[in-house]
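For reference, the structure discussed in these notes is given below.
All protein chains but one are shown at their positions in the complex.
Per-chain numbering from 1; labels A and B assigned in written order.
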Amino acid sequence: MVKTVERDVELTCIRCPKGCALTVHVNPDNTATVTGNSCPKGEEYGRTEVLNPVRTVTSSVRIAGTKNGVVSVKTKGDIPKGKIFECMDALKGISVEAPVKIGDVIIENVADTGIDVVATANFE
Amino acid sequence: MSRYDVVIVGAGVTGCAIARELARGQRNIAVLEKNADICEGTSKANSGIVHAGYDAKEGTLKAKLNVRGNEMMEELSKKLDFPFRRNGSLVLCFNEEDLPKLEVLKDRGEKNGVKGIRILTPAEVWEMEPNITKDLAGALFAPTGGIVCPFGMTEAFAENASVNGVDFYFEKEVTSIEKTADGFKVICWNEIYETKAVINAAGVFADEIHNMVSDKKLKIVPRRGQYNLLDKKCGDFVDKTIFQLPSKLGKGILVTPTVHGNLLVGPTAEDLDDKTDTDTTAEGMSKVFKEAALSAPDINKKMVITSFSGLRAHFDESGPGDFLIEELDKAPGFFDVAGIESPGLSAAPAIGQYVAEMVNRRFPVPDRIGFVESRKGIPNMANASDEERESLIKQNPLFANVICRCEFVTEGEIVEAIDRPVGARTLDGIKRRTRAGMGRCQSGFCQPKVLEILERELNTDRGNVCKSGSGSEVLKGFTKEDSL
Partner (left out) sequence: MKNVDILIIGGGPAGLAAGLSAKRNGVENVLILERDKCLGGILNQCIHNGFGLHTFKEELTGPEYADRYVTMVNTEAVPYMLNTMVCDISVADDGDKIVTAMNKENGMMKIKASAVILAMGCRERPRGALSIPGSRPAGIFSAGTAQYYVNMEGRMPGKKIVILGSGDIGLIMARRLKLEGAEVLCVAEIRPKSGGLKRHIVQCLEDFDIPLYLNTTVTCIHGKSRVEGVTLSQVDENMNHIKGTEKFVECDTLLLSCGLIPENELTTAAGASMDPKTGGPVVDSTLQCSIPGLFACGNVLHVHELVDHVSAEAERAGAFAANYVKGR
């Protein structure tokens, strides 16, 4: 079992514009107790944001053979926050052949996260 | 090395007006401009006023050329197709005891040959201009006063000069001038232009050009004027150009409609050392409004769409206090056209003729055969009727593609601005020629599209397209090219 330092983390919930002030208590067994939330989403947000923060990364890649053609992409799911720049590095130098359709996989398992990068726009 | 009969230094309104007039003769003419476009110095940032001609002392060149320029303006604006409106001007007098000063102005105007000027009572002024202050003693009315598009006039001169054979060179800074056996070598860093005659129309830098060939040194002190430009929603706040009688508070701030329907207030008058300092300052911008409020208290400051400043080419105290337009005794063939501050824009057409006469006397040449007198400007979709729009779109479908929403400027107009003689090469060049980016959003929406059109028409990469000259590239590389 992972041991961790017991502490309180103050957060503002960003799941909706209400912005509840959360207090996340991290227990020694690396579990967390969330207070201050007004809905279950807040509890989940507080726990994840402190124990295992994740983000969806959005960017774009070039269309091969064009000077200014790009197509937007995203990680198909959340990836660990610490992997954001690794994901961006993986996108460097990538260009794709048109046509591209929404959902087309651009990079599989980006930065070893188990998550694919997919196109979020069509390019004909 | 290039060889010319005449080299004109400076492609402002004066240089371009002179170029056009000189092109009436069979001679080779070059215009050297240190910026990337015409109209980049004093000519681009001023009040856009065609003065009636009562300001300058009788007998001066300023007086003579102002009145003549004013008289020429209407016909010229039709012939060369640039925006001009004879809206009339008022000089406001706020105190009874200053009323005699209006009489002095009126007398001077009459001696200068200004037609139709008269003194109005406050009631007459308010009938003409309801937004004028109630603290008014009287005003001088000059019906011949007008407003002009300074860019439009400069472009018209330049284009027409070019059509008549004048060569324009940009980003050519004159670094020295050497006398030769039969003229001059004008040197721009490593390039040499040999010429029989040099015309110094270098605006705020005219002293430096003059001092390259003369021991009788000149000094120009750049006099900065800051302006606020207001939204077209307040374009009809006043109809006439409203001046203030010069008083203890200074020369006064003017309030005027522009020929494009905006409202303009300014300028300040600050003598500087730096000839490139066209910064605006918080003090300057608030001073402009504070003093403009003396004329018209209800100007809506919230309607400002941009602020800008320009530099006037003002001689220091040792200078002539008038336009300096003459051939140098010690350097025959070198003509100064220096100290062209207000009313330089009004006088420009007359300066062109005056200088051409001087040059013709010294270097007579036969008339150019087939001189083209007139020129048609870029079509203007914003002001066109539905029928005119329809016909323009039929000729060229690009006129249906609106690029600048604020000013209703289409791709057709922008492409013309680039493809014409002395065409636009920069964002600012497009803006001055077509008004794209001149409106209330100040190019937020249209800038990427204008960049794309410049890229295509100039067959370059948009990364090389500049706002004004080199060093002002709009974009800085590609995404993902730097290490994170």
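Going forward, a contact is a pair of C-beta atoms (placed from the backbone, for glycine too) under 8 Å apart; a residue touches a chain by one contact, two chains touch by 3 or more.
Bear in mind that the values here come from a model prediction, so they are computed numbers and not experimental data.
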Taking the complete complex into account, tell me which visible chains touch the one left out.
A, B
I'm checking contacts with the chain that's been left out. Which of B:E96, B:D182 or B:E481 qualifies?
B:E481
Absent-chain contact - pick from B:T60, B:N211, B:T306 or B:N360:
B:T306
Of A:C39, A:A64 or A:A121, which residue touches the hidden chain?
A:A121
Residues belonging to subunit A that touch the chain removed from view
12, 14, 17, 19, 55-60, 62, 68-70, 72, 74, 81, 84-85, 88, 102, 120-122
Please output the residues of subunit B touching the missing chain, sorted low to high.
276, 278-282, 284-285, 304-308, 386, 389-390, 393-394, 397-398, 400-402, 405, 408, 440-445, 447-448, 462-463, 466-484
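By definition in this document, only the chains that are shown with their structure count from here on.
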Per the C-alpha centroid definition, the whole-Å distance linking subunit A and subunit B comes out as 55
Contact set on subunit A toward subunit B in their complex:
59-60, 67-68, 70, 85, 88-89, 91-93
Okay, in this complex, where on subunit B does subunit A touch?
452, 461-462, 479-480, 484
